[in-house]
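A single protein chain has been omitted from the complex, and every remaining protein chain is retained in its original position.
Chain nomenclature is as follows: A and B, assigned in order of appearance, with residue numbering initiated at 1 for each chain independently.
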Amino acid sequence: MQLKELAEKLQCRLVGNGEIEVHRLAPLCEASEGDLTVVVNARDLPKLEASRASAVIVGEGSPPWSKPALLANDPHLVFVHALRLFSAPDHPMPGAHPSSIVQEDAQLAEDVAIGPLSVVEAGVTIGPRSIVGAQVYIGKGCRIGADCRFYPQVMIRDGVEIGDRVIIHSGAVIGSDGFGYLKDRQGARIKVPQIGRVILEDDVEIGANVTIDRATMGATRIKRGTKIDNLVQIAHNVVVGADTVIAAMSGISGSVEIGDRVTLAGQVGIADHVKIGDDVTVGAQAGVTKSLPPGGAFLGFPAVPHLEFKRSVAAINRIPQLLMAIKRIEARLASLEGTMRKRQEEAQTSQSASEGGPK
Amino acid sequence: MQLKELAEKLQCRLVGNGEIEVHRLAPLCEASEGDLTVVVNARDLPKLEASRASAVIVGEGSPPWSKPALLANDPHLVFVHALRLFSAPDHPMPGAHPSSIVQEDAQLAEDVAIGPLSVVEAGVTIGPRSIVGAQVYIGKGCRIGADCRFYPQVMIRDGVEIGDRVIIHSGAVIGSDGFGYLKDRQGARIKVPQIGRVILEDDVEIGANVTIDRATMGATRIKRGTKIDNLVQIAHNVVVGADTVIAAMSGISGSVEIGDRVTLAGQVGIADHVKIGDDVTVGAQAGVTKSLPPGGAFLGFPAVPHLEFKRSVAAINRIPQLLMAIKRIEARLASLEGTMRKRQEEAQTSQSASEGGPK
Partner (left out) sequence: MQLKELAEKLQCRLVGNGEIEVHRLAPLCEASEGDLTVVVNARDLPKLEASRASAVIVGEGSPPWSKPALLANDPHLVFVHALRLFSAPDHPMPGAHPSSIVQEDAQLAEDVAIGPLSVVEAGVTIGPRSIVGAQVYIGKGCRIGADCRFYPQVMIRDGVEIGDRVIIHSGAVIGSDGFGYLKDRQGARIKVPQIGRVILEDDVEIGANVTIDRATMGATRIKRGTKIDNLVQIAHNVVVGADTVIAAMSGISGSVEIGDRVTLAGQVGIADHVKIGDDVTVGAQAGVTKSLPPGGAFLGFPAVPHLEFKRSVAAINRIPQLLMAIKRIEARLASLEGTMRKRQEEAQTSQSASEGGPK
């Protein structure tokens, strides 16, 4: 693509030779000839001069540089848009691959593609332009929106509802049974049937090998715009709010409610029935055992406000110092007590002396 | 179903109009017309009156209510039985789907169903009425009991033995190699062949995306009635006792022995070769580094008795207080020392005065 074309598509001001051909995008440290790169921070401009990049996206008002450039208010964001232009994912041929098993009454909208060796069960509906990869399973009665993309080996059990533009990565399991048992009088566990379902709203993205259990009754729900990283566990009847981010390997127990715009870092655990307010941040490996009010940052097990956790860590580090302080104090005490005892004895001696004097 | 039919099937006493039709089961907060709901706790009876449920399961001896009802000693348990009646999972047509690849010498008992695009290797035997979902893999020589259910995309490698009524959820991998290497003289790792197998006994349930490694030699074994949640890792040569429950994302290292009726909460880790006694409970995110005697509850890393963990947390919270106590003590000490020094000086002054007197 010519740089001037890119400038137009990205709505950026062009500086320098717009005839230049851009073949690839690359970060500053890896850029070579034919590459368009980005300088997010003006202090990296010297690196740009040293690099072999052919062109650059830089911030408006940057100090001078020599290469052809696209000027942007937010160079990082414009670079991402450029990446999206260059990486338009391949759209496979519409229709179901002949090796896939699609039940007759499944309704596929226009331009839906079903990859090889996939299974689409009875009563499924799939919206326009959605792409289902190879070896995917979609259970009975699932309703799937438009422009979704399911990578190979996704598993979606019966009755799951999925909005528009939802991305699901390989190995994810959506709609497995919740983990529910009841003990009978003999102490044997009876499985509680899990007859609810899972709802993934618009613009949700689900990572590889994630598991999202169906509700016992009702629905496990992931709201609009929420992004879930790899190997996350979402138990039955959980509700995750909108525009929330859950990093890899976090586990959300049954019936938890998570607010909007929440961030869970990696390997976080949330105990069952806990409520997490909007805009909360939970740090890596934290274990949340009680409901959290909106807006705070939390860390540790059991999770406490972020500053309290740091104070605890600092406090623990001060224990050896405490032990030494106590030793010093005890020495001073002993010395005082010694002096006191001595003076007591002297006083007694002098008193008995003065008492004895008259004799 | 008519309420009186349900009463008969659930062996409950019927109160009120038994001709009523029940279409669905629902929790109290979601029940609408045509629904049967449950009141587990008598204090929720006012909610029942406010709800639109058509009928209810209530405890024997409850205060009065107005709706047609089934009386039960354990209303929750009866409700679960009712759920089981309403949710009888669909039994697919017996036989192997024509798109599945079943080796000729595999032995499928009566009413076994093999879903589309599944693979059943040579020498496999599957017991009566077991249901194998779509895209499942069953390796050479596996022996599978009666009434099992494997959901789509389960992977069972060669030589695995599975009892009756075992449920395995999608994405679970049973019988992958244990993680074993030996360094040769050059320091390169040589793979220790993993020639053992996995045994899942009767009534075991395995969650989605669980991994259970085969033994190096001998068997990795999950005993009767044990339930394992999603994304759990069971390493080679582990033995898990009967009626044990392992919550999501727990990891059990090699050669661990876990007793009967144990509960591991979520994200627990157990170090290799550790033994966990019967009836132990390990709290969420705990890390067990040493063997645990039967019957206790443990928390933290390294895991300690539950009360000890709570004491530690409380103790840490008291450190700032300790620091202040020490400051106060030091001030008092300094004041005492000051007084003492002053009195010493006074004493010396008065002594030297009295000594000097005679001059």
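The rule we apply is simple: a contact is a pair of C-beta atoms (placed from the backbone, for glycine too) under 8 Å apart; a residue touches a chain by one contact, two chains touch by 3 or more.
As the structure is a computational prediction, the values presented were derived from the model and not from experiment.
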Which of these touches the unseen chain: A:Arg84, A:His273 or A:Lys342?
A:Arg84
Quick one: which of A:Ala248, A:Val262, A:Ile276 or A:Val304 touches the chain that's been left out?
A:Ala248
Which residue of B:Arg157, B:Arg197, B:Lys227 or B:Arg261 touches the chain not shown here:
B:Arg157
Touching residues (missing chain, whole complex) on chain A
25-27, 30, 76-77, 80-81, 83-84, 86-87, 90, 97, 99, 115-117, 133-135, 151-153, 167, 169-171, 205, 207-209, 225, 227, 229-231, 243, 245, 247-249, 266-267, 284-285, 300, 313, 316-317, 319-320, 322-323, 326, 329-330, 333, 336-337, 340, 343-344, 347
Need a quick check: the contact residues on chain B for the chain that isn't drawn.
101, 117, 119, 135, 137, 139-140, 153, 155, 157, 171, 173, 176-177, 179, 181-182, 184-185, 187-193, 195, 209, 211, 213, 217-218, 231, 233, 235, 249, 251, 253, 267, 269, 271, 285, 287, 289, 301-302, 311-312, 315-316, 318-319, 322, 325-326, 329, 332-333, 336, 339-340, 343
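Following the convention adopted for this analysis, only the chains that are shown with their structure count from here on.
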What is the distance in Å between the mean C-alpha positions of chain A and chain B?
24
